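A protein chain is absent from this complex, but the other protein chains hold their places.
When the chains are written out, they are named A and B in that same order, and each has its own residue count from 1.
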Amino acid sequence: MDNHVTPPNSLVSVRNLSFSRGTTKIFDNISLDFERGKITAIMGPSGTGKTTLLKLIGGQLYPDQGTISVDGENVHQLRRTELYNLRKRLGMLFQSGALLTDMNVYDNVAFPLREHTHLSESMIRTLVLMKLQAVGLRGARNLMPNELSGGMARRIALARAIALDPMMILYDEPFTGQDPISMGILVHLIKSLNTTLGLTSIIVSHDVHDTSAIADYIYVLSGGKIIGQGTPDEIKQSESEWVQQFMTGAADGPVHFHYPAKDYVDDLLSSGKRY
Amino acid sequence: MQHTSTQDTLVGLFVASGIIGLFFLAMQVSNLSSFVSEDSYTITARFGNSGGLKIKSPVSAAGVKIGRVTAISFDQKSFESVVKMNINSKYNALPDDTTASIFTAGLLGEQYVNLDAGGSETPLKNNGKIEITQSAIILEKALGQFLFKSAEEKK
Partner (left out) sequence: MPAFLEYLGHSTRISFTKLGRASYFLVQILAGIFSLLARPRLLLKQLYSVGVLSFLIITISGLFVGMVLSLQGYYTLSDFGAEESLGVMVAASLVRELGPVVSGLLFAGRAGSALTAEIGLMKATEQLSGMEMMAIDPIRRIITPRFVAGLISMPLLAALFSAVGIIGGQMVGCGLLGVDEGAFWSQMQSGIDFKDDIINGVIKSLVFGFVSSWIALFEGYDAIPTSEGVSRATTRTVVNSAFSILGLDFILTALMFGEH
């Protein structure tokens, strides 16, 4: 059954994962590997459960079948305290930033440090300023989350995600809804953090251009299956029509422009009963 | 940090005023103040009929409240009502020939035990008994007797 050999350098390996919500199959027996120190991207159209995959890796959701192991530990067989210990070594960047709205930027970045360490306030101050400096927002430390732009909020959230010096960061749609400048900043940040801190990164995105610029390896998902995988160049050369449509953004192709519906003419001529 | 300290102060004020409110209810509104840290002793009296007397009904002497009824039971042998009362230890000189009667405060008021001091030299002790008692006046009985009497007089 398991025809995938786990590469020796794999930090996260997903094996034969199936997950469904209600009657919809979100993942249908997929296997993926995320290599240590690399940026791996998961791409696919909206609604293919990319965020769900991150939640499965973080142990917030449980798979119907299959296993996910992070750094050799099977996430879904850990006990609660072990899972929490594992999560301390993961950072996750939510699409909305998920900053705590009742604290300012400084306290938000200090939050995981205060919760998980017994460092003195002066140590915490140094660490927080270092992390804020890394994302270029040291000057914004006294702002409240509602005073930040979307891009700034994401950078603060990134500073918070790296506060505990994690081994891996999960990025949930980091580029969505960003103007070109903040997009450029984020792309640069993710790349440089990955190299300077030796992190492993998993990026979930549907932004073809910027993601393929920084990713070392790409999985393309659709309909619960992996339909393409490889380095950005390999993906671009892919022979799969589907992958080509996704990468070039054509309106019609293997993925139809129309949501499944019955025949158009029949529909127009039918009695108009509501279904 | 300014902000947190004002918050602390306000929380402190809130908790303090809540506790003052509770204290006010306990001491000023309820009867707690008339019991606190005051010792009492128990005496019993037997009545032919204790009427509408209830647990916690007041016990007074010469119109001053000196205690409360703590238990009322029915004695199967003598067919009498046995009333236990707690009397404040301050009032420890009640003579042992004190009379206990059950009165009603006003026409519709609640019933209470009234103690009338006698002339004896020895005071009542803890668990002492009052020998001379007068039962509650039952309104229906009194009215019946009155009507019966006036009918007899007419004959």
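A few notes on this one:
Convention: a residue touches a chain if its C-beta (ideal position, glycine included) is under 8 Å from a C-beta of that chain, and two chains touch if they have at least 3 such contacts.
Please read these numbers as outputs of a predicted model, since none were measured by experiment.
Contacts of the undrawn chain with the visible chains, over the full complex, involve A, B. For the chain missing from the display, the contacting residue among A:P112, A:G136 or A:G230 is A:P112, taking the whole complex into account. For the chain missing from the display, the contacting residue among A:T23, A:S46, A:T101 or A:S271 is A:T101, taking the whole complex into account.
Only one of B:L22, B:A71 or B:A142 touches the chain withheld from this view, namely B:L22. Touching the chain that is not shown, out of B:F14, B:F74 or B:F146: B:F14 (per the contact rule at the top). The set of chain B residues touching the chain not shown comprises 7-8, 10-11, 13-15, 17-22, 24-26, 28-35, 56, 58, 65.
With the whole complex as reference, residues 55, 58, 60, 84-88, 90-92, 94-96, 98-101, 111-112, 115-116, 157, 160 of chain A touch the missing chain.
We adopt the following convention: only the chains that are shown with their structure count from here on.
Rounded to whole angstrom units, the spacing between the C-alpha centres of chain A and chain B is 76.
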